[in-house]
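One protein chain omitted, others in place.
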Amino acid sequence: METGIAISFWILAAVMVASALAVVWLRDIFRAALFLVLCFFSVAGVFVILGADFLAAAQVLIYVGAIAVLIIFAIMLTRETQRGSPSGRFRFIAFLVGLLFLVTVTLVVVSTDWHAITEIPAEPTTSSLAQALFSGESGFVLPFEIAAVLLLAAIIGAIVLVRER
Amino acid sequence: MAVGLEHFLILSAVLFSIGLYGALAKRNAVVILMCIEIMLNAVNIAMVAFSRYGHLLTGQVFAIFIMVVAAAEVVVGLALVIAIYRSRETVDVERIDLMKW
Amino acid sequence: MSIPYLSIIIFLPLAGAIAIALLPRADPKRIKLTAAFFTLLSLVLAIALFFMFDRSLAGAQFVERVGWIPPLNAHYFLGIDGLSLPLVALTALLGFIAVLVSWKIELRVREYFVWLLVLETGILGVFCSLDLLLFFLFWEVEILPMYLLISIWGTGRKEYSAMKFVVYTLLGSALMLAGILLLYFHAGTFDMVELAQLGLGPALGSLLATAIFFLLFFGYAVKLPLFPLHTWLPDAHTDAPTAVSVILAGIMLKMGGYGMIRICIAIFPQIARTYAPLIIVLALVSILYGAAVTFRQRDLKRLIAYSSISHMGYVVLGLFALSQVSISGATLQMVSHGLIIGLLFALAGLLYDKVHERDITRLGGLARQMPIMVVVFSVAGLAALGLPGTSGFAAEFLVFLGSFRSTMVAGIQIYTVIGVLGLVLTAGYILWMLQRVFYGPPKADYEGAADAGKLETFYALVMVALIMLIGIYPRILTDVINMGVLPILAPFG
Partner (left out) sequence: MPEVALAIFLLPIFSFVVISLIIRPFLNKRPQLSWYVTIASIGASLILSLWMLVEVIKAPGHVLPMPDYQWLVIGDTSIHLGVMADSLAAVMLIVVTVVSLVVQIYSRGYMHGDPGYCRYFAFMSLFTGSMLGLVLADNLLFLFVFWELVGLCSYLLIGFWFHRPEAARAATKAFIVTRIGDFGFLAAILFLYAKTGTFDIGELQHLALVGAIGGTALTWAAIGIFSGAVGKSAQFPLHTWLPDAMEGPTPVSALIHAATMVAAGVFLVARLFPMIASSYEAIMTVAIIGGFTAIFAATMGMVMNDFKRILAYSTISQLGYMMLGLGVVGVGVARGAVALEVGLALGVAVGIFHLFNHAFFKALLFFGAGSASHATGTFDIREMGGLRKAMPWTFATFLIGSLSIVGIWPLAGFWGKEQILSQAWHYAPILFYLAMITVFMTAFYMFRLLFLAFGGEYRGGAHVSLRESPAVMIVPMVLLAILSVVSGWLPISEFLGGESHSFFGALASPMAWASLLLAALGILLAYAIYSKKWISAESMRRRFAPLYTIVSRKYWFDELYENVFVVRILVDGIFALFHWFDDHIVDGMVNGIAGGTIAAGREIRRLQTGQLQAYGLAIFIGILAIIAFFMIFG
C-alpha cells in the first residue's frame, strides 16, 4: 500500500511537472492546451492518492471537461495559433522570481514542523464533505450561495463582454 | 520512502512556480490564463494535502471554492481576451497597455 | 436647558447658505439680502453675547456640551471665554461686512454667497470649540470654501494662489492633526479645558511634549503666518476677491494666533516658555523682514498683505512674552489688526473697482476724486502704523509694555526694542503708500473715478468708529480679554 502510493505519486508528479513545463515551453498553443489537460488529469490523480475522491471527480469534470474546452475555444476564436506563444521581455526576471519563490517555499516547507497525521482518514469523503459544507453551525452555506451568485455574475459578464454589438 | 505532507507541498510549490513563471513571462493572454489555472491547481493540491494530513475537511471545502472561482475567472478572463482581440486584433499582453497613465 | 447661543451664532451663516442654495429664484438681489440678513442676525447675537458676557468670571461661558462620538470621548463642546469672545464678535462683524463688500459680485452669485457663509461658520466654530476634534473639524471646514472662492472669483494667478493656500494650510493641519492625536492618545481626552488643567508638559516627558507642541505650533504658524512660512499669504491675499481678502486677513490669520494661545501655550506652558526666545526671534524677523519686504511692493493689495505679516509678528511677540499685559495686548492686536486690515483690504478692493488699477506706481492724485476714500484709507493706515487714539496704538503699546516687563524670557527687553523699530518702518511704508496713491497731481486716467458710495461709506465708517473706540477706550475689550488670559498664565504662578 505504502509503496504503491509512493510509486503512483512519483509517476504522477513527474507527468504533472513535465506537462506543466510543456505548457510553458511549447510554442504551439494548441499543444500547450492539450498538455494542460494532461496536467489537470494528473492533478486529479494526486487528489485520488490524497483520498479526496469527490474532488478528483470534480477536477476531471470542471477542469478537464469545462475549462479546458473553454480555453481551446478561446484559442480557436482568437486565431492566434500561428503566432504561437512567445515569451516576453520579463522571462529572465520571471524565471528568477519563480525559482526564488520555489526555493523560499521549499525552505519554509522543509523547515516547518507540520504536525502531520499519517493515519489514513475515512473514505469516501463525499457525504462528509457535504456535511462540512452544509451543516448548520459551522457550515459554508452562505459562501456557497455567494459562489453561485459569483458564477452567475461571471456568466452574465462574459456574455455582455463578448456579445456582438 | 514514504510519501508525506512535505512531498505534496513541494510538488505544489514546483507546480505553482512553473505557473508563475508562465504567467509572468508569456505574451499570449490565453497562455497566461492557462498558467494561472496551473497555479490554482497547485494551490488546490496544497489544500487537499493539508486536508488529508490534518484530518480537516475544510481544506477540501476551500478547494471546491477555488475551483468555482477559477471557473468564474476563466470565463470572464477568456471573455475579456476575446473582447480585446476583437477590438485590437491581438492578445499580446505587451501590446495591451490600456492601464498606462 | 439654556438657549444655545453659540450654536445659533455658528450655524446661522450655514443656515443662510442652505437657504440661499434652496432659494427658488436665483435673483442676485434676493440672494444678497438673504446673506446679509443671516450674517446680520449672527452679528446681532454676537453683540448681545458681548454684553451678556460676565466680565468677572475667568472660565468659559455659554457652555454647550453634548456627547458626539462617545467611543472617542469626543464632545460637541462649545464655550467662549475672554480670549475667544472678542474674536467671535470680530468674525461676526467682518462676516457681515464681507457680505456688504461683495454687493457688486455678479459672477455665479448663488454659489459665491453659499461658500462665503460656509466659510464664516467654519471660522466661528474654531473660535467657539472647546473640544480639540471639533476644533480641528471647524478648522478644516474653511479650506474648501476658501479654495473655491479664490480660484473662481479671484484675479491674477488665482488657481496657483488658491492651490498654494490649500496645500500650505493642509500641511499645517496635517501636522496639527498628528499633534492632536498624539495628545489624545496620551491624555485620553479632546477636552481643551481638561487638557490645560492636566499639566501635561512634565507628565509626558520633555521630548514627546516638545514634539506635540511644535506639531501643533507649526499648524498655527502657517496660518498666522510666521516667517518663514508666510509666502502663501501674499499670493492668496492678492488674488482673492475683496471680501475674501477681508476675511482671510481679518479673521483667518487670527485663527493661528488663537490656536497658539489656546492650545500651545495653555496646554504646554513650560515648553512655551522654554522655546519662547526662539519663537520671539522668528516673530521679530516677521516684523522687520515683513516690513522691509512691504516697502518693495508695487501692488496695493500685495503691499497690505505683506504688512499684515509684519503686524501679526507683534501678536506672536506678545503671546510668547508670556506676561499678562503682553498676551492681552496680543489678543487686542488680533482684534485691532482684524479691523484695520479688513478695512484696508475692503478699501483697496473698492479702489480697484473704481480705477481698475492696483499698481501703486501708476496710481496717484486720487485724493481729489475720492475725498471719503482718502480719509478712511488714511485713518486705517494711521491705525496700522500705531497712531495713538487708534486701536493699533493701544494694542501695540500693550504688547510692548507687557513684553518689556515680562520676566519669563531672558533678554526680552532687547527683543522688544527691536520690535519697536518696526513701528518706524511701518510708518515709512504706510505713508509712502498713501503718498503715492492719493497725493500728487490728479491724473488724467482717473478723471471720472467715483468716490465711495453710501453702502461703502457706511461700513467703512462703522469700522473706523470701532478702531477709534478701541483706541481711545481699550478697556472695553481688555477687561474681557484679561479674564481669558488669567487661567492661561496660572501655571506660571
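For clarity, chains are labelled A, B and C in written order, and residue numbers in each chain start from 1.
In the analysis below, a residue touches a chain if its C-beta (ideal position, glycine included) is under 8 Å from a C-beta of that chain, and two chains touch if they have at least 3 such contacts.
None of these values were measured; they are calculated from a predicted model.
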In the full complex, displayed partners of the excluded chain: A, B, C
Touch criterion as defined above, residue of C:215, C:398, C:463 or C:488 at the omitted chain: C:398
Selected from C:91, C:151, C:308 or C:478 as touching the chain missing from the view: C:478
Residue touching the undisplayed chain, where the options are C:74, C:322 or C:367: C:367
In subunit A, positions touching the absent partner: 88, 90, 93-94, 97, 100-101, 104, 107-108
Missing-chain contacts mapped onto subunit C: 164, 167-168, 227-228, 230-232, 289, 292-293, 295-296, 324-325, 328, 365, 367-368, 382, 387-389, 393, 397-398, 400-402, 404-405, 413, 416-417, 420-421, 423-424, 427-428, 431-432, 434-435, 438-442, 474-475, 478-479, 482, 486
Residues of subunit B in contact with the chain not shown: 20, 23-25, 32, 93-94, 96-101
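The rule is short, and it goes like this: only the chains that are shown with their structure count from here on.
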Category of the chain touch graph - line, ring, star, complete, other: other
Computed distance of Cα centres, subunit C from subunit B, in Å: 62
Computed distance of Cα centres, subunit C from subunit A, in Å: 68
Where subunit A touches two or more other chains at once, by residue number: none
Contacting residues of subunit B [partner subunit A, same complex]: 1-11, 13-22, 24-28, 30-31, 33-35, 37-38, 41, 44-45, 48-49, 51-55, 57-58, 60-61, 63-65, 67-76, 78-83, 85-86, 91, 93-94
Subunit B contact footprint on subunit A (complex, rising order): 2, 5-6, 9, 13, 16-17, 20-21, 23-24, 29, 32-33, 36, 39-40, 43, 46-47, 49-52, 54-55, 58-59, 62-63, 66-67, 70-71, 73-75, 77-78, 80, 83-91, 93-95, 97-99, 101-102, 105-106, 109-110, 114, 116-119, 121, 125, 128-129, 131-133, 140, 143, 147, 150-151, 153-155, 157-159, 161-162
